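Structure provided below as structure tokens; questions to follow.
Complex shown without one protein chain; remaining protein chains in place.
Take a look at subunit A:
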Amino acid sequence: MAGADSDDSLYPIAVLIDELRNEDVQLRLNSIKKLSTIALALGVERTRTELLPFLTDTIYDEDEVLLALAEQLGNFTMLVGGPEYVHCLLPPLESLATVEETVVRDKAVESLRKISHEHSPVDLEVHFEPLVKRLASGDWFTSRTSACGLFSVCYPRVSSTVKAEIRQHFRTLCSDDTPMVRRAAASKLGEFAKVLELEYVKSDIISLFTALASDEQDSVRLLAVEAGVSIATLLPQEDLEALVMPTLRQAAEDKSWRVRYMVADKFSDLQKAVGPEITKNDLVPAFQNLLKDCEAEVRAAAANKVKEFCENLPEDSRETIIMTHILPCVKELVSDTNQHVKSALASVIMGLSTILGKDNTIEHLLPLFLAQLKDECPEVRLNIISNLDCVNEVIGIRQLSQSLLPAIVELAEDAKWRVRLAIIEYMPLLAGQLGVEFFDEKLNSLCMAWLVDHVYAIREAATCNLMKLVEKFGAEWAQNTIVPKVLGMANDPNYLHRMTTLFCINALSEVCGQEITTKHMLPVVFKMSNDQVANVRFNVAKSLQKIGPVLDSNCLQTEVKPVLEKLASDQDIDVKYFAQEAISVLSLA
């Protein structure tokens, strides 16, 4: 270190600080992002005595700079001399935690949480905890909001007197008169409950939870729902009914749809937290209500949870509950007026078949799948098709294939290219499940039609699809069914289609192997090197570069090289460029 120390004199703090103060924001930002380099140049002592005071004093800058600073300081422990000096970082971070801009504040809190673990228990009480207290009693809401995120990190490692103070502060913030602070407290309630002793969870946290869950603002109440789930996991089963269930029941029937939405969204976690008995008695009816909610948003959130909820039902009564309570609601959702609801349901409904088994699936679920496959909204159909594998395991796909085909064909020709794109992506999966025969008979022509789609993204996806199909069905199948068609397009009057041939060759050469490539594809590529459209010619060069590795060296030298050399003297500059690139990549020079 001695040698490095003598270097320090080269960098007077003034020069470095000038950089941090530069008029140009971008330069300031760059300097702040390299703050660790500056600290390193100064050494630990001067970082503590000169750099940090400077940073603490001049915290008025653009938020972007402050954000970078807040982040840097979280990693600064070693640069100020290790854990015994880590508390030096607190003053600048404290200021940053009071800044208006949320991202800066959050980052400062994140860094404070990080360095809190590097404090010794003594330093935590002497330096860190007082900071939390100061923030918690700050004038402006920003500091109080930040304080909410710091209680849980210091609580476990301080003395019981200090613990009591921390609990008191948290309690105060939960009834703060600005909703921003109450929201922050509500969102940290679960986390704080986890570090508290059980007796205090029961005495303190429950009353805070109940109060926040009946706050006048729905934005606070909805955050309490999540806290409720965490609290429920902490309590012994016998206390749940009395301590949290009344509040949670009330949340599931809240007059604000946002709160009900939150309950629906957290339903699976809730179910795990409260256990089988309460699930049977309370959650099942609550879930039914959510599935029938008057607001589509809530129904969609609940519909998303149908499979998970059913899966986690206690085994002894699972089937009865599903058949008598859940399935009737599900049936109604299939013909919901809102497409998001139907779509949410379609993304999970197939999962029910594994839970209910073959007979129930055929009798009760199959009609629903079929109805959804005919839904007017393409997303619903797509979601069903994308989850076919679950049904395949239970009843085999044949049951569905009659209805499947028209649905696939319709999606394949949908006016929106994104829908077409989505169905193409499921083709390899479908091909695997339906088998080669069915595929050749019904779906092959679709796959070929996409190659001449008027949207490039579809043509591109179609090429990629062919490659995946060949991976599934093998090179021989490729040679018999798709290669001739692909090569036929080389004579198409439309140059875009001719280029598609080249793109297909690029994708297929490797999976088809050397023989097919050399024998069938290469001659076509060569022929196209005389194409009158320059774009086709330079794509020939690119294709040759791409398929070169598949070919043997003799073929490369005697056949590919002359073609590329000819293209390298093409009159078009792009053709020349790509030909030369191919020559050098294939080392043919």
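What we mean here is this: contacts are C-beta pairs under 8 Å (C-beta built on N, C-alpha and C of every residue); 3 or more make two chains touch, one makes a residue touch a chain; residues count from 1.
Everything below uses one rule, namely that contacts and distances are computed from a predicted model.
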| item | value |
| --- | --- |
| Protein name as given in UniProt for the chain not displayed, "Zinc finger protein 24", "Ribosome biogenesis protein BOP1", "Gap junction protein" or "Serine/threonine protein phosphatase 2A regulatory subunit" | "Serine/threonine protein phosphatase 2A regulatory subunit" |
| Residue among A:Asn304, A:Thr361 or A:Asn465 touching the omitted chain | A:Asn304 |
| Identified contact with the non-displayed chain, of A:Trp257, A:Phe309, A:Tyr426 or A:Phe439 | A:Trp257 |
| Residue of A:Thr56, A:Thr178, A:Ser403 or A:Asn535 in touch with the missing chain, whole complex considered | A:Thr178 |
| Touch criterion as defined above, residue of A:Ala422, A:Val470 or A:Leu544 at the omitted chain | A:Ala422 |
| Sites on subunit A contacted by the missing partner chain, in the whole complex | 1, 4, 7, 10-11, 15, 19, 23, 27, 34, 36-38, 40-41, 62, 75, 77-79, 100-102, 140-141, 178-180, 183, 216, 218-219, 255-258, 261, 265, 294-297, 300-301, 304, 339-340, 343-344, 347, 377, 379, 382-383, 416, 418-419, 422 |
